[in-house]
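I have a structure here, written as structure tokens, and I will follow up with some questions on it.
The chains shown are only part of the set, and none of them has been moved.
Residue numbering begins at 1 within each chain, and the chains themselves are lettered A and B in the order written.
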């Protein structure tokens, strides 16, 4: 192309802009900062470059670029990536975002050929591609951390499969369970979380590249090729939807909200169990901090922070749902606001999973305290009722008899096992001398011997199945 | 059982209660109302009875009930169901919830045998089972309504596959698209929604029955049998988790939030397109209402309400996430609060999908207005830039040339197609007399002829694939 074909040098009004032609004044300085996303979207520079390389190669196959041009572009992009990773890249706010920063650097390096890269695409499909690539990578990281935490939980469950503690409902002692059984409840929550992440990943793994601004492009592009090259399962189906869809971010944040909810429940229990009143577990000092004023304090900071961080993830989910509410198609600038909530959700999940992944295996149980707690609170009352059913009472009547026995104990300040046979027989003549045996903690847990029950052998079997499921993940 | 085996008649303190044995005073009248859930949980009476029948049959197989007892119970439950459906059942607040109302009615009908039904279960696993059965049914209803709406959208897309309108980004005219293409963007959103509902349904389709209060039960229950009988894919894995898990409700509400977000975007567009300024569509009078003061008004109430109802569904999602935050295991009374948000989410989804399912096929397009709008706003400017690229300019330079052409048009108050060849050539000598052809609307849309593009033939092919996917659903 001869020089005469080229437009006049752009006025100084919008020096680095890629869209200044029709504008008569440069952006206001405040507006430039307000609009710019480069401070947070530079985070996915690697995915942006990966996408550009795939796009350039496809353009070459399609004959839009020559092979030489494509090579110039992809080589230069590779160098820019290295430059960024070496910390030597000067990000410019005037260039708005990661895309235009990198493209401008490309043109600086290789001249007019660099200006051809954007043929047949728009920032709208480009950012949609980048963010999917980035999130896909992060889901894989998070799934790995989730699996590590689960393995720690399952190992603890196996170690403590027979450790009796009170199971609670309404935070009142309910029935004896084992600590291992409790740990496996935690694992079940996380197992569902893993499955949700997998579903989310599968649903988002389609390539928007080729949707261009909103309607597709007039160039003979090969969308299947770019999709394949970038590891997607195929191209997205509709160009308008491709550039305006942010479902994947919301679905991910909803899954993240559930994970954080689960972690907040575990955190609550860790905080309770660490209190002087429960004293069921001991956390290593390295997971705790002290107080600037009270010399005796050892605070369970890590679970407290994890519990608190549920708030920010819930908030990000609300932010994204609000963001997308009532937006007409296709792309609107509002969508730029999808990134920070998503990124902070990713970071929060990673940190919290890593924190618990380290903490859980380091927990020490105080088995005597757990056992003593289980001996209080009439935790085997249901076993006594079941005993009465076996003796012929309808369950409702058996329940009533035991309720009265408990009332007597409360009056006397004793436990069920402390009542004399005669006391029990006065309540119901079917109670024999063998009733005492059903009141033992070990008998109680061993008797719940079915799938999902708290009997130690069921716990061990369940732990083994759980471990296999985690190990079988790709 | 002889009379002497039976406990004394319970004091009048808690006459209908099933747990009064240890209590020394009846519930406060206000507390009774405050605690009771029967006003809203009677909604799943059918599922409660279905679950009880399966439980009774299993207890008979396990030898806990005799076959005769089981038959008495299941027959009487069938009669109670009919009584409820005939409107002849007197729900009692003193009996707290749907479970105890039905169980008490059973015992009234068949005496002591009725008191045996609750053997080996608790309300904790009972309600968890009921709610899963109920939600599973509602997901199926909603999936059906979603499919109907999608079919209406796809049919409209086919009808309007070639109707040119301006595609918007930032609500500014961007590029010509077809109305059919726009409709298929709507369909894509809903297609993802359908998939999320399927995933949610699959994940929740496990049977908690047998978890009892929290630890399992001492009776020789067969959890696989009840799971099978109730159409579940199997029993849940851990008893504590079974009674404390409300993930399914949250996951459903998150999926519902996305559906409502999508509907709010469609609603926004319907409202915009119905305005005098856009005037792209006409809604039938039967979907609109008037004003009590302004005689000329015809208001798009239905999309406005749907748009507004996104708020309540987002709110319910937040309610449930908040509810579960930091709850220690296992069941807490807080969990009773899961129902109303879930039920209102279900009802809202059904209504909104039905509303749009009727409205969308009844829309009339104003094709001339759409076409005129597409002729304004320089919507083919990108096509002109692409033309320049084909003439040898790098895309960035071509963009700059066309930007300047637009600036001239704005100054003169004309459109690109109104510029003389000489005007264009002054900007770039590569522009020939053939440039005018790329500025036609039909040429522009036809040229975006790849998967996901807006070319009418791509729209028809995409509509056909979409229709097949919907029809292939079970």
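Remarks
To be clear about the criterion, a residue touches a chain if its C-beta (ideal position, glycine included) is under 8 Å from a C-beta of that chain, and two chains touch if they have at least 3 such contacts.
Keep in mind that what you see is a predicted model, and the values were worked out from it rather than measured.
Whole-complex copy count, one sequence throughout, 2 copies displayed: 4.
In this text, only the chains that are shown with their structure count from here on.
Centre to centre, using the average C-alpha position, chain A and chain B are separated by 23 Å.
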